[in-house]
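Apart from one protein chain that is not included, each protein chain of the complex appears where it belongs.
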Amino acid sequence: MDRPRVPVAVLGASGYTGGELIRLLLEHPRAEIAYLGVRDGAERSLEAEHPFLAGRTDLALRDLDPAAAAAAASFVFIAMPHGLSAEQMPTLLGAGARVIDLGGDFRLAAEDYPEWYGFDHPCPELLDEAVYGLTELFTDRIVDARLVANPGCYPTPAILGVAPLLASGLVENGPVLVDGKSGLSGAGKSLTDAMMFSTSHESVRPYKVPRHQHTPEIERVLGLVAGGFAPPAIFVPHLVPQVRGVLCTSYVPLASDAVTTAELTACLEEAYEGRPFVQVLAPGGMVDTKRVRGANTIELQAVADRRTGQAVAIGAIDNLVKGAAGQAIQNFNVMNGFDEAEGLASVGVYP
Amino acid sequence: MDRPRVPVAVLGASGYTGGELIRLLLEHPRAEIAYLGVRDGAERSLEAEHPFLAGRTDLALRDLDPAAAAAAASFVFIAMPHGLSAEQMPTLLGAGARVIDLGGDFRLAAEDYPEWYGFDHPCPELLDEAVYGLTELFTDRIVDARLVANPGCYPTPAILGVAPLLASGLVENGPVLVDGKSGLSGAGKSLTDAMMFSTSHESVRPYKVPRHQHTPEIERVLGLVAGGFAPPAIFVPHLVPQVRGVLCTSYVPLASDAVTTAELTACLEEAYEGRPFVQVLAPGGMVDTKRVRGANTIELQAVADRRTGQAVAIGAIDNLVKGAAGQAIQNFNVMNGFDEAEGLASVGVYP
Amino acid sequence: MDRPRVPVAVLGASGYTGGELIRLLLEHPRAEIAYLGVRDGAERSLEAEHPFLAGRTDLALRDLDPAAAAAAASFVFIAMPHGLSAEQMPTLLGAGARVIDLGGDFRLAAEDYPEWYGFDHPCPELLDEAVYGLTELFTDRIVDARLVANPGCYPTPAILGVAPLLASGLVENGPVLVDGKSGLSGAGKSLTDAMMFSTSHESVRPYKVPRHQHTPEIERVLGLVAGGFAPPAIFVPHLVPQVRGVLCTSYVPLASDAVTTAELTACLEEAYEGRPFVQVLAPGGMVDTKRVRGANTIELQAVADRRTGQAVAIGAIDNLVKGAAGQAIQNFNVMNGFDEAEGLASVGVYP
Partner (left out) sequence: MDRPRVPVAVLGASGYTGGELIRLLLEHPRAEIAYLGVRDGAERSLEAEHPFLAGRTDLALRDLDPAAAAAAASFVFIAMPHGLSAEQMPTLLGAGARVIDLGGDFRLAAEDYPEWYGFDHPCPELLDEAVYGLTELFTDRIVDARLVANPGCYPTPAILGVAPLLASGLVENGPVLVDGKSGLSGAGKSLTDAMMFSTSHESVRPYKVPRHQHTPEIERVLGLVAGGFAPPAIFVPHLVPQVRGVLCTSYVPLASDAVTTAELTACLEEAYEGRPFVQVLAPGGMVDTKRVRGANTIELQAVADRRTGQAVAIGAIDNLVKGAAGQAIQNFNVMNGFDEAEGLASVGVYP
């Protein structure tokens, strides 16, 4: 006997993240897609936008209407550029929906938005209510949340790698240097010269140095973990020539010369014991974005370098899965009392 | 009227660096390849080893004999795994040859070899004589050198980016964190699972953390620049899915909060003014390995981050050209009194 | 209540196909992996061979013993280089196992083996019994088969594209020209220079022209479809720089000038109506290996060219899924009376 399914809506169904949400929700035994909205107003078949989903559902993409979405579904996933979900949140929540926002509109404090996102937040009162959806760290708060701010793709491996070290006191609350590498799908479907195949192949390129909007997100959440004081962070992202995959290499000062790689490794293992999507690699293993492609898994590793007194924490994910749609569904599972791994692959498509 | 050519030998002609040396030397108007040696003892045609060079020269690959090489050529390029060139150096120098060693055997102090390369140096007396061949920094010493230690691929962009900042006092002689990204050709022609296409595609992987042998090379040379005291360094290299290209992102503490990105940029511009292979990018531009592919050019950029008090210096090269064969020929030009750009492309094959 | 699972063995568990079989079987609700054998004799953990499967099963890789495999499992998948499965087949069948052989040992007539595979077939009497496992064409015979010869990766899209046109009389039983393009995983895990990343990137290369062993397989099966007379075929495979994906472009003479693209399209649609893994694209759509990556789906398209009197049939699959492990499980489903799509994804991981 099939168990009942939760009717869900996807707002912003036309991008890569929207397509990945639909792919995963179609395979999810407890979700039923009830509404697909796009913000460009052009109604069309799902196949027209995502040919790889041809024939999988009859649902069409509709001109986005938050009230209609909340009427059709009790659960709403939002995958839209920043600024747009904040506008529609009061309507969605007011209609009784629970919402997971995959964009950046509810991850920071109100005063950060003008500087890092370039707009004044329209509903700052909701920022306090929003729960940061890094599932492994905030499960308890996610369970009952009405509004979850799903993490950014880079912050997910950066924070999951550094947070336990910081919480345990093995590293200082000092400057955190996060060097990120991302495949091209992380930048979305924008038709720009920088995203073209001929421009991107055989190319490693840093960008937005040092002003990427994931910087305050990393600082703020590490601050929560550290007990309030946010460590200063610098974040330098790089595009690498692959489609999926984000790897962050984070450098934090060790609390003392005596801290060993074995201690750092044990700290990560304890922090994530029993969590189905975290793989902690022993020293010597090579963390690899390829191994997690298509899966909700994160690979983590930590190393102590006495020469410079630095801990190096490395994390790798599939940016569209654990870095976006997969983690959103993991949160959906937690919010509905399902097994957190329900409907989510933990094994990647390899090679 | 053609100008006279210098007869040169290439020892270790079968690898990627050997092939690139031959490609560049064939086009060089002042060099004449006189000897090609391989260490595996199997004599064969150049075409058998490097099909892309089919028909360009009749010279065969010969079982490597340093005395024969020095007899045939007054100038010797060595592109062999570490440990091998040190063994042959006394013979080569004793026969009167001038030598550029593209491996790591003459880049460090004698005491570093057991720890970082795993062998006791067989001719430590030559280490003092060897000149580190980072052309832009040590031109004056290279001119008359008998033995040049050509830099490693990662140290080239790391040091060229950080050294002027350190020498000018804009950054502290503090811990230097170098995060490197390299294409697969940097690892040479080894037939291992890690080098296969199916293993490497869609894969970012850190390796040898934090024990890569380029770490002491970066420390030592930055120490020379800083006036003797070597700053501690950590170096974390990553493989990215492309063939050519190395990009290093280096983090060093700013000397004061007042230092600006404009000052860092000006410092790099002054340091390399008039040098044909250095391109300093203004803030906002994206350094790109793709743009320098096939060329001896390095792209550099520096940014000040007041939030964390860090300078970020970014450098990108083609690892087989500026990171190996091209810089070796640049040194060859300097050692012979030729224009340093003789026979070397400064424009990459793009896209 | 869970339905009972069939105990299965995988012989040749260390290659890419072996890994893909294990990945898919782990997710299959009606299969239970009971035995994993490797032919190199080195017992080791599954994780040691396939790190991406770390933690998914406690089963180790064992030195391959067909009797032990047949004792542990009622169903055996073989993913070994040609020549090896034929040797073990009598033991496996004699012990009562049903077998799906993913290699080429049971796809041809006995007289073809010396020429195309270089060995005399050790058990020619089993060749008549073996059923060719192109699921969509031979479902009826697969149901009760004891021994299924799973198709080659190239023949799958070539035959599925051409067979209906041939059976319907829209094309002649004339020379069939199959131009194949394959990602590198199709060549398996062999450590050769041709398989290295630096060798394969930016490279299109034809190989084994015109002597690839899939040639007689295509001829023979098209002959079955055409009523006995095998049309002469030429097959020219090419390596293209991607990991997964095979696309075949096949050219066959049209039966008359009057045949239209619409008729060819309708022919394919009718032939595969209701089959869950076949997508027939209308003219103008672009068949794409990317869209089927990780899925058991095949995309097909056919076009009539009056200028030359040729039909062009195009097919694209994931070589490790529909071209190997996925189709094997599809056959396993058919042989056990399960839904043919049980446990198999029809949507790829895109982009």
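Order of writing sets the chain letters: A, B and C. Residues in each chain are counted from 1.
The criterion applied here is as follows: contacts are C-beta pairs under 8 Å (C-beta built on N, C-alpha and C of every residue); 3 or more make two chains touch, one makes a residue touch a chain.
Just so it is clear, the structure is predicted and the values come from calculations on it, not from any experiment.
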Identified contact with the non-displayed chain, of B:H28, B:H121, B:H214 or B:R293: B:R293
From C:A109, C:V143, C:L191 or C:V204, residue that would touch the chain that is not displayed: C:V204
Selected residue (touches chain absent from view) among C:G183, C:G323 or C:G343: C:G183
Hidden partner chain, residues of chain C it touches: 175-177, 179, 181, 183, 194, 198-199, 201-207, 209-210, 215, 232-234, 236, 238, 240-245, 247, 249, 251, 286-290, 293, 301, 303, 305, 307-310, 312, 314, 316, 351
Chain A residues touching the omitted chain (full complex): 16, 183-185, 189, 191-193, 195-202, 241-243
Interface with the unshown chain - residue positions in chain B: 16, 19, 23, 26-27, 50-56, 185, 202, 243-244, 279, 285, 288, 291, 293-294, 345-351
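By our rule, only the chains that are shown with their structure count from here on.
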Chain at maximum distance from chain B, centres defined as averaged CA atoms: C
Chain whose averaged C-alpha position falls nearest the assembly-wide average: A
Centroid distance [mean C-alpha coordinates] between chain C and chain B, Å: 47
Length of the line joining the C-alpha centres of chain A and chain B, rounded to whole Å: 38
Distance between the centres, which are taken as Cα means, of chain C and chain A, whole angstrom: 37
Residue numbers of chain C (touch at least two other chains): 16, 185, 202, 243
